[in-house]
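Missing here: one protein chain of the complex. Every other protein chain is in place.
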Amino acid sequence: MALGLETAQAEYKLNLMQGVTKLSHDVYDLHMLILWVCVVIGILVFGAMFYSIYYHRKSKGHQAAQFHENTTVEIIWTIIPTLILVAMAIPATKTLLEMDDVQDSDMSIKVTGWQWKWEYDYLDNGIHFFSSLDEASNKARQIGSGIDPRSVPHYLLNVDHPLVIPTKKKIRFVFTAADVLHSWWVPDFGWKKDANPGFINEAWTYIEKPGTFRGQCTELCGKDHGFMPIVVIAMDQPDYDAWVKKTKEEAQKGPSLENQSHDELVSKGAAIYSKNCSTCHLPDGKGVPGAFPAIGGSAVVKGDINAQANLIINGKGGMPAFGKMLKADELAQVITYTRNALGNTVGDEIQPKAVQEMLPKTSAAAAKPAVVAEKAAPVADMSKDELLALGQTVYTSNCVSCHQAEGQGNPPMFPALKGSAVVTGDINKQIDLMLNGKGMMPGFGHSLKAADFAAVVTFTRNALGNSVNDLVQPSTIQKLQAEMPAANDDDED
Amino acid sequence: MSAAVAEHDDHHDDHEHHDHGPEKGLLRWIITTNHKDIGTLYLFFALAMFFVGGTMAMVIRAELFEPGLQFVQPQFFNSMTTMHALVMVFGAVMPGFVGLANWMVPMMIGAPDMALPRMNNMSFWMLVAGILLLSTTLFMEGGAPAGGWTLYPPLVLQTGKALPFAIFSVHLLGISSIMGAINIIATIFNMRAPGMTLMKMPLFVWTWLITAFLLIAVMPVFAGAVTMLLTDKFFDTSFFDAAGGGDPVLYQHIFWFFGHPEVYIMILPTFGVASTIIPVFARKPLFGYSSMVYATASIAFLSFIVWAHHMFTVGMPIAGELYFMYATMLIAIPTGVKVFNWTATMWKGAMTFETPMLFSIAFVVLFTIGGFTGLMMSIAPSDFQYHDTYFIVAHFHYVLVPSSIFILMAAGYYWLPKWTGHMYNEKIGQLHFWLSTISVNILFFPQHFLGLAGMPRRIPDYAVQFADWNMISSIGGFIFGASQLLFLYIVIDTIKGGTGEKVTNEVWEDAHKHGLEWTLPSPPPYHTFTTPPTVIPTEHV
Partner (left out) sequence: MSEENKQKNSKLVTKLVVVVLAMFGFGYALVPLYDVLCDITGLNGKIEGVAVQEQSYVVDKSREVTVEFMTSLNESAPMVFRAEMNKIKVHPGEYYTVNFYAENKTDKVMVAQAIPSISPGLAAQYFKKTECFCFTEQTFKPREGRTMPVRFVIDPKMPQEYKLITLAYTFFDNTERSLKK
């Protein structure tokens, strides 16, 4: 990031920038040529018009002529523009052909547009990262942030991870998108190219001298379209090689328990938030009232940081236990992020080490043997009343946040359980749905114990206004759970 | 058909529909089938929507006044840009010209009314319903559409509850426009006075005839495109969804197959009004009448084969890019012919500069500037830089605001005395003109600089190097917006009696040479040309 800060702001320009590539110079020349053609035609036409307006007015006693056609003149002013256009088309065609020639490139970078960030894959050396708006701009851009954009270096044109490329190499970019249309534009390169989901596009550049070049997304892609800039840093080959080496080494290090700066925690937390939290709490942290609490202004998030960390690690109600899914540094990042973004400005942070200590000893890898151990010990059958009583507590802590206390649900997102076709229908189907989840409904097969699971199934069928009058024993559930694939989180690919 | 028979038939017709004059009270306006009443309804509706869309523009310019977000959230900002465009295009500019057509086409061709009066009434109220429905989306969960007026998928499919309503409102607006277009074609083809041959028609009628054909050719295509969006969202089709074998780029092709002619739907009647006004105030026949007709027709034809120049960056094969570049450059030729003809019409005239003429001259100059930037954009490699920046915003506002809107104003000043029988206040009219012309340039000219310097369009906030010109542009916007209240005042004032000066039938010196409408009393009676006129003005031919 520090690389991008030589000047606080770009210089102000009136005309198209010339850019730093041959292509951008060609485009600039075309632009100037056609501009001057327009200026000259404009002077002639407007000149004649204003001459006429000045001299051929009634107040000056000018008598109106009555001519209304002149074939010669009309032919002349059809032919001359045609010739000018042909003259323009020749250099334009040449430039277009040159831009189109992506063959013989020295390296390829895949660029993927996301709402609202860019993903870069170096196809030749495996380097891969996301690049989003830098934290300083992101803070300042919020309504009522109280931060003067002029005090932010490269406001809205700075990113957390710039794209780094070598100079004097023909670099081919391959564009695609993961959600909606985007368009990748660095004016200094002389072109922009759309990124379309499902399809690829190509373009290329060749940069002579090192430098930092900034651009933005130019295809409307939703609310934060204005906030996904592009920063490209061109380095001479040795510097670039050093960058590659450093970046690869960093990537190979596992989860780091080293302390990270506040800004780093926040900016990395944003990606983790959007990957893990935004489906329920929404990308802007506003949540879904009645179902998923808002992050912005939340008492939990603004309260004690350790209590928040505890909740995220161990889950509560509909909130899954993320201690099993995320690593210590990722948890620290996302916690710090929620406290300092999405409308919150608590200003504090938590370090990976602190989170590591709070994590349950049986995290990730240890989780599997635990399930196996439970499998060995058979569970005892329970009476219907026992099941109902236990089911009530299990329901309260796992289901009410979505399906509500009386089972009335929160349509259309969360169906009512009272009178539900699933709950009053085939018990095996209900069990299957609850084990594996469906749509927004999480799978509870791994998170509930067999007894709890059986109890809550029985409870829903015989309470909350339902009276199917059947039950399921924990032993049945235990068997089904044993058949389920293990819940591991081998996310790396 | 002899004149006597026609007269008899027309009277017969009068007894069938409407007896002697308009109905009394509010009901008159709801059930009217009179072309003048419906024209008035369209014009007032367009004026109202001009202020609604304008208010949205003010929100946009207020947010862009300074860097940083001050007033609205990005999502709402996007709704504003989307709704501003839809309201201005479908609610203000298009109905404005339909209103003019309703009032003037029958009077210009010597017809007693539009050919299909009941359909005329229906198409107006369908327009109102469509725009009202569109407006309600502002209050729906998830907000109004915010994916841009082009409604590109997949983004537009992320719209909340509003999506089906917005699409249905587009259907209504489309049907309304199509009915209006059919009516205009039928009127021009079947209702012309004896002796009013096609090549004697005023250019306004010609341009509207061609526009009407564009409308019936492309509005159905747009309706199809949005229907595909609807079924993609709710009925599991995959026209534009790659996951099911579709392609989002296909939508862009279909949209711009509609969208480019749509641009000309808004500008061709503009050409027609300008070609009608300029000769009157130059006291000279229009230069090159037939070349004007042919140029209009060629522009209309070219509009069907250049659509992909709106999407040069989408990733087309090189042959496609070259073809669309060349075809687009060609448009400069007929458009140039028009500008040269207007200039030649002024040349050696005896010009006076009443408000309609001032607005028309401003149109010629400022439209030409918009045309120049259009020519620049036709050069595909340069367009890779201009595309989706404020340079584009500046370009299309130059060909819409100081062109279409200015000409609608010019038409208002030109025909208001005819419509009302009262003269508008020339001093305030000229004040309105100067304020509008100066502020519209302060508003849009700096946007060229912003675009070239690298500011993308449709962003609620921007890097600080763009701050100065945005502030200037916003100031221009506020002055322009406020100046339009003068126009509202003038319209109301003129209807109420204006200067009190009694206007003659021809209002403007020797106007009767330029159009049949000036042979009628001012204001014209409720029914005109129930007997076809016998003398056809032929000066321009």
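Each chain gets a letter, A and B, in the order it is written, and its residues are counted from 1.
FYI, a contact is a pair of C-beta atoms (placed from the backbone, for glycine too) under 8 Å apart; a residue touches a chain by one contact, two chains touch by 3 or more.
Since the model is a prediction, treat every value here as computed from it, not as a measurement.
One of A:Val40, A:Leu123 or A:Ala421 touches the chain omitted from the figure, and that residue is A:Leu123. Only one residue in the set A:Leu33, A:Val73, A:Val102 or A:Ile147 touches the chain that does not appear here, and it is A:Val102.
In the complete assembly, the contact with the undisplayed chain comes from A:Lys438, out of A:Lys168, A:Lys438 or A:Lys479.
Counting over the whole complex, chain B has residues 1, 5-6, 9-10, 13, 115-116, 178, 181-182, 185-186, 189-191, 216-225, 228, 236, 239, 242-245, 247, 249-250, 253-254, 257, 315-320 touching the chain that is not drawn. Chain A residues in contact with the hidden partner, per the touch definition given at the top, are 102-105, 108, 110, 112, 123-124, 172, 174, 176, 178-179, 196-202, 275, 436-439, 443, 445-446, 484-487, 491, 493.
Basically, only the chains that are shown with their structure count from here on.
Computed centre separation for the pair chain A/chain B is 39 angstrom, with centres defined by C-alpha atoms. Taken in their complex, chain B has these residues touching chain A: 67-71, 73-75, 78, 146-148, 152, 154-155, 158, 242-243, 247-249, 282-291, 311, 313-315, 318, 321-322, 325-326, 329-330, 332-333, 336-337, 339-340, 343-344, 346-353, 361, 364-365, 368-369, 372, 375-376, 379-382, 384-385, 387-389, 449, 452-454, 456-465, 467-468, 540. Within the complex formed with chain B, the residues of chain A that make contact are 9-17, 23, 26-27, 30-31, 34-35, 38, 41-42, 45-46, 48-49, 52-53, 56-59, 62-70, 73-74, 77-78, 81-82, 85, 88-89, 92-93, 95-97, 99-100, 140-143, 145, 147-150, 154-157, 175, 179-181, 183, 185, 187, 190-194, 196-199, 201-202, 215-227.
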